[in-house]
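Shown here: the complex without one of its protein chains, the others still in place.
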Amino acid sequence: MAETAPAISAHPLRRPPGVAIVLTLLVVVFAAAAPSFISSTNIANVLVQSTLLLLLSLPMTLVIMTEGLDLSMGAVLTLTSIIVAIVSLSTGSMALGLLAAVTVGTVFGLANGYLVAGLNIPPFVATLGTLGMAQGLALIASDGQSVVGIPRSVTEVYLASLFSVPLPIVIGVVAYLAFHGLLYHTRFGTYIFALGGNREALTYAGLSPTKLLIAVYAISGAMAGFAGLLMTARMNAGHPTAGLGLEFDAIAAVAVGGTSFERGNGWLLGTALGVLAVGVLRNGLNLLALPSSIQVASVGALVILALFFDGLRSRS
Amino acid sequence: MSAALRIDATPSRDSPTPLLELRGICKSFPGVKALNEVSFAVWPGEVHMLLGENGAGKSSLMKVLCGAYNADAGEFIHHGTKVAIASSADAKRLGIAVIFQEFSLVPYLDIAQNIFLGREPNGRIPGTIDRRKLYRDARRVLDDIGFDIDPTVTVAKLGVAQQQMVEIAKAVSQNARILVMDEPTAALSDRESELLFRLIRRLKADGVAIVYISHRIAEVFALGDRISVLRDGRRVGEVDPARTTPDQLVRMMVGRSVDISYPRNFAATSGKTVLEVVGLSTSTGIADIDLVVREGEIVGLCGLVGSGRTEVARAIFGADLASAGKIIFDGHEKSGGPDEATRLGLALIPENRKSEGLALMRSVGDNLVLAALHKLFPSGLFEPRRARRVSDDLIAKLRIVTPSARQTVAFLSGGNQQKVVIGKWLAAGARLFIFDEPTRGIDVGAKAEIFALIDQLVAGGAAALLISSEQAEICHVCDRAYVMREGRIAGELARAELTEENIVRLGMHHG
Amino acid sequence: MKSKERERDMRQGIIYVGLAGLVTAFVSTAAWADGETIAVFTKNQTNPYFQAVRVGADAAAKVLNVKTLHYIPTKPDSIPEQMSQIEDVVVKKPDAIVFTPVDYKALVPGVEKINAANIPVVNITDRSSAGKFVAFVGADDYNTALETARYLLKTLNGKGNFIILEGVKGALTNTDRVRGFNDALKENPGAKLLASQPGNYQRLQALQVMENLLQSYPQIDGVLAANDAMAMGAIEALEGANRSAKVIGFNGTKEAVDAIKAGKLLASGDYNGFLQGCIGTIIAARTLRKQPVVSEILLKPIVVSKDNYQPYETPVESRTCPSWEQALTLGK
Partner (left out) sequence: MTDIVKPVAPARAFLSDDFLQILYRLLAALMICTMLAVSTESFLYLANILNVLRQTSLLFFIASGLTLVVLTAGLDLSVGANVALSACVAGTVIHQSGQPVLGVFAALATGATVGVLNGAMVAALRIPSFIATYGMLWVLNGLTYWYMAGEVIHGFPPAFRQIGSGYLLGLPTPVYLLVIFLAIGAIFAQRTVWGQEIYAIGANPTAAQLSGIPMSRRLLLVYAMSGTMAGLASVIFLARLNSAEADIGESLTLPAIAAVLIGGTSLFGGVGSVFGTFVGALILTLVLNGMNLLAVNSSWQPLVTGVIVILAVWLDTKARRRRL
């Protein structure tokens, strides 16, 4: 090692794109098998359907980068979707509904952050606990019934379009750009890499990992609130159990995207591609009307295959 | 905040008030008193050498200085006024920057982001980073210390030496008035060390006070303006390099004359070959390793940090897969993993005890029988009483200081923990012991006991392969030694040729 | 690139190609759509009732020479998934749709999408709270529950202590069935309702709820369960505590019919998924072929008991669909 090694540029974007190959493969295969797959309406469909999962997967990427996990996202999403319904129903305004949902989401995020960073409770356990709480509150708030009769302004969020592009897609793109900017262009984003990679480096740099970690979980909660509005808009109702289990889809999308579970090795674009891969897989299988049991097994297979490639990549 | 270094303070060797003075600093951890009434001062434009054996308290003093640890007692005086250093932020405000040995780098950030972690230049929008300025400043700091590398490279992709250079760049870029370095040349080649020395001389000229921690006497005379020697957490003296000799320093470091350090009776005739390695190469960076270890022998394996000694140990033990070559143990070739090696009678006492040698949360007894479970209980049924007897015997035999075998290992001191790791392999009836830096971070008293133990083992017919970066230890204890350089064996030194100079000559990089 | 890099990428390449081959193989087995295609939406894969609906639809399709495609959420009763399935299917524009919403209120936007694509849709089982439908085919939850409860009360000649095991709170079927049970009980002054607790249409949950209720109430004469699975759960709990009571269920599944034959279950309201699947598909096909249809067929409430269980014994797969004329007579 007499001479220092020549400069090797390993900017995250040029990471070996396992998920990109899987995605293109799925698109090619489905396009061949189901002609209607590549129609503009279907592509718009896939993008619109993937937005909800994207809003959950983006913050989940940050949480996983800090070697943490947020299992409460699905339940908080369910609770906030009911809150959007109830508040917009009583006040007649979508904005107030959104505000209430994001506030409640952020409160749950802060609670998760405090449990994980303040009380050192393992993230899996802390968020499993808050999952139960949010799920219970959702049932109690809705008394087990769907909340209907929501003002048109709420459903507009899902149905309207901006310059002929469906609003959810615009929301999804804006959210991605916001998180991309946050992660790669702000101090806070830089410190998220450190939270996963080397937490002492932050203390030596005079920063407080606890505050940063609580902020990461708070963002995750707020996004669950935001996604609550989208889900209520889509269903034109708040439903007591509609969003349960979506956190596992988000974790799968992040894993398929190539973000590894240790040392702060996050890749936001990978997550977005992972979300699309899950969306395309489900959409393709629907179009082909394959038996539902095959659809169920294929999602599991996609997750295992992606992790297998991630293992290959990181081990080599 | 340009990274160019301002030259204003005129260096004056004997300006009355020191830049920073530490008085009566104490710090203790469960089981050991790391710092005991240490007083220490630094003057601007001066390199103050901090010398001491492993475990003397050097790193603890440094961590107190930079706010990573809070001192239990003692005062800090900066420019004559009393101050407190309770956190890294306090240290930063006082202009203290640190180059750590276990790096404070974030693997998946790039070099520029690591250098300016926490001090990123602000972008137009509040909270964002001005990336162009970030990379421009980073290039300037890297050029300033003569380290030619693209600042956009992710740190995880760098070698040990390159990461050390990034640590140095990070400290220098803080325009610190006090720069603390913890064994900075451990992982560096000659060329990089020379770059560092030139940088230190220039910083000295700029009035920066430098605290240089090392246990290498050669470096002390090349750079030191003032030398403090630490032993067992106490400052045993401050000397002027001009008026001292290496022997005097060593005696201060070791606390007794050099010659009586480690009793060793060398076997007259060497026993039969236990281990023979032929042309061993692995993907972890070592190639064509040939070595032999015979019964009754302690064979040394030396060389600089990063020269591949640990990799050889792990390859022999089966922890890393060999890509070429043969490992013959007791006459037949082995190719399996650690489980096969343990059954055959190999033992590995790993470099970092806490993370690789012990299950810290479990008891001393559980750890002692861990490697011997199959030997002691072939039926698969574990008898706690018998296990207890075996571990009690070992505790007595090795004189491990612990209230009982039930005590959690985490509570033992470094020396006792190392004895537990060795005891673990004694219980397994190992015949070839591979020691990887067995005495690192252990105080001098326990070090002698451990070498006495190794000597006893070898006298009893076992064989030992000793990896150590303490050339003195290798020379005193080993029958012969191999010296490694850049993943290959540079040469073998017989007992007669085994001197520190020869090791250094073979081990150092050329050109 | 070092040899190891190339070798790893080559290995990854092979796996990708293998994956592609696998998926294409799957795909080619799905026959190209020919003739009219009818998309059948059901709630989940696991409830025998919806299996009966699917079998009924396929039976009718064979007779009418149309093709059926089944769309079932991978996660049982998942609203977002059924919504996505609707959006995907509308792109493919099947000729007609037979539709059961996972939730009769939350899926209204989905129905509106189907209407927007002007695909004729027949609503079966759960009546959607809004949206344009060619027709609704279902059994009358309220009246069937009322009749079944009356049958129970008649056997106990109007007296005794009763427990109601409710289904999933908020589900339309549950609300109507529990209302039917309560109204029947109100008709008999001697009947006393001890407790009404949710079992969420789940066998295990109903069993545990029943076990606890058996502790609180020493004397229980009748149990009204909102579906057969919960009825069977209640029977298991009763046998476990070696107590006995007259139990009625709902849906008329094969399991219930066997229990009636064995005398363990008193009766079960016939919801007849098979018939609903048949008639829904027949109406859809007739609409496509411009044949006259009616806007609603509410199956007359039939109580399956030990007197009339024989026809229900034949497994769903080997039953035949009624003709259109017969179907008209089944409705009220």
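By written order: A, B and C. Residues from 1 in each chain.
Everything that follows uses one rule, which is that a residue touches a chain if its C-beta (ideal position, glycine included) is under 8 Å from a C-beta of that chain, and two chains touch if they have at least 3 such contacts.
None of the values given here were measured: they were computed from a predicted structure.
Contacts of the undisplayed chain with the visible chains, over the whole complex, involve A, B, C.
If you put the hidden chain back, the residue from B:366, B:437, B:455 or B:479 that touches it is B:366. Among B:181, B:210, B:316 or B:442, only B:442 touches the chain that is left out of the view. Checked against the full complex, the one of B:197, B:221 or B:411 touching the unshown chain is B:411. As for the chain not pictured, it touches chain C at residues 44-48, 50-51, 54, 74, 76, 195, 197-198, 202-205, 207-209, 211-212, 214-216, 229, 232-233, 236, 239-241, 253, 255, 258, 262. Residues of chain A that touch the chain left out of the display are 69, 115, 119-122, 124-126, 128-133, 135-137, 139-140, 144, 248, 251-252, 255, 261, 291-304, 307-308, 311, 315. Where chain B meets the missing chain, the touching residues are 28, 30-33, 36, 232-233, 317, 319, 337-339, 341-343, 348, 350, 355-362, 366, 369-371, 373-374, 377, 380-384, 401-404, 406-408, 410-416, 424, 428, 442-446.
Heads up, the rule we're going with is that only the chains that are shown with their structure count from here on.
Remark: the per-chain Cα centre closest to the mean position of all protein Cα atoms belongs to A.
Centroids of chain A and chain C (each the mean of its C-alpha atoms) stand 33 Å apart. Chain A and chain B have Cα centroids lying 43 Å from one another.
Within the complex, the chain C residues that touch chain A are 4-5, 8-9, 11-12, 15-16, 19-20, 23-24, 26-28, 30, 39, 45, 69-75, 77-81, 83-85, 87-89, 91-93, 103, 105-109, 129, 168-170, 198.
Those residues of chain A that touch chain C in the shared complex are 16, 18, 21-22, 25-26, 28-30, 32-34, 36, 39, 41-42, 45, 48-49, 52, 142-146, 148, 155, 158-159, 231, 234-237, 239-243, 245-246, 282-283, 286-296, 299, 305, 309, 312, 316.
Chain contact summary for the complex, chain B toward chain A: residues 66, 68, 87-89, 92, 98, 100, 103-110, 113-114, 117-120, 123, 127-129, 131, 147-150, 152-154, 156-159, 161-162, 165, 189, 191-192, 306, 486, 509, 511.
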